[in-house]
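Only a single protein chain was left out; the remaining protein chains are all shown in position.
For chain A:
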Amino acid sequence: MTTAKQSVVDTPEEGDDPSRPAAWQRLRSANTLWIGLVLLALCVVFGALRPEAFLTLFTAQTLLIEASVLLVLAVGMTFVIITAGIDLSVGSVLVFAGVVGAKTMEALSPGGDATDAGWGVIAAGLVVSLLGGGAWGLVNGLLIARARIPALIVTLGSFGAALGAAQLITDGVDVRTVPSALANTLGSGTSLGVVPNLVLLAVAVTVLGDLVLRTTRFGRHTYAIGSNAEAARRAGIAVTRHLVLVYLLVGLLAGLAGFMSLAYFRTTTISGHSTDNLNAIAAVVLGGTSLFGGLGSVLGTVIGVFIPAVLTKGFVILHVQAFWQPIAVSVVLVAAVWFDQVRRRARNRS
């Protein structure tokens, strides 16, 4: 049933319609352009004020590295928010995945010390981290899409439960033996001389996420469900299954982020991720993705991740008190959402 019926319709008149989906137009419509200009302006201002400190390779590297883990979380969050959902559990799932990955590597190492573990053990740790993250994602997805419990409640539950589980497994004490081979390559190694490996991995995830969202059926259905779930259902899309897959995806990415964090910090940082969820959501929304669903882009999310990151760096370099950073980010965030609202109201009036 996928052939167009040509006989029903008249012969085509070649439309007077040369418009490709201008990437430009989409950027503009999704707020991305505006927020991209804000990011650019921040870089220009900090660069102009302290070029010798801000415009350095080292600053660029640390900026990118520090944003990598959040970027991976935010790519998954973009999918969830486009379906008009939310996932508050990503930070805790990250911790849980890191803990089970680290514990696995310790268990597979002689004497329970994974510092000298080889690649086989590291691979096992990665798989367990991904499984751990994916399991939470699957549970979230099933409760939200099948049992129809609001995403806010379900993921608030798993936000607490995943962290609690991680603390139960470790007795609340961070796992500190992380394989050096892992830390020295993924954690602090570089490729091509200057590009940190952690950043490369985050870029790969981002590019893949962007392609899936923009060019595949899966991405199209993600937008459709966020836009009008009932219409998607009537069009024959398996909405429940798709939502489960989206939450599974964000869980897997949180698992990967947990492993990346493990490699970078060389410890599980159990108490260090309580606001990751809010940071990821803020980044996604800053990037023009609508909390009402149906609208958004991974490119926007990238910009949204870097605005707080650049602000933090810039404030440190300018010796502005670090406490200003959350205030500045909040102002930009609220402004971005307000813009979205105004745009919607203007549209609904027409």
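Following the convention adopted for this analysis, a contact is a pair of C-beta atoms (placed from the backbone, for glycine too) under 8 Å apart; a residue touches a chain by one contact, two chains touch by 3 or more; residues count from 1.
To be clear about the criterion, contacts and distances are computed from a predicted model.
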{"item": "Chain excluded from display, named as in UniProt, from \"Sarcosine oxidase subunit alpha family protein\", \"Amino acid/amide ABC transporter membrane protein 2, HAAT family\", \"D-xylose transport system ATP-binding protein\" or \"Carbon-monoxide dehydrogenase large subunit\"", "value": "\"D-xylose transport system ATP-binding protein\""}
{"item": "Omitted-chain contact residue, chosen from A:146, A:176 or A:234", "value": "A:234"}
{"item": "Contact with the hidden chain (one of A:56, A:215 or A:275)", "value": "A:215"}
{"item": "Given A:36, A:91, A:251 or A:294, the one touching the chain that is not displayed", "value": "A:294"}
{"item": "Residues of chain A (touch criterion as defined above) contacting the omitted chain", "value": "1-10, 12-13, 15, 17, 19-21, 29, 215-218, 220-221, 223-224, 226-228, 230-237, 293-295, 347, 350"}
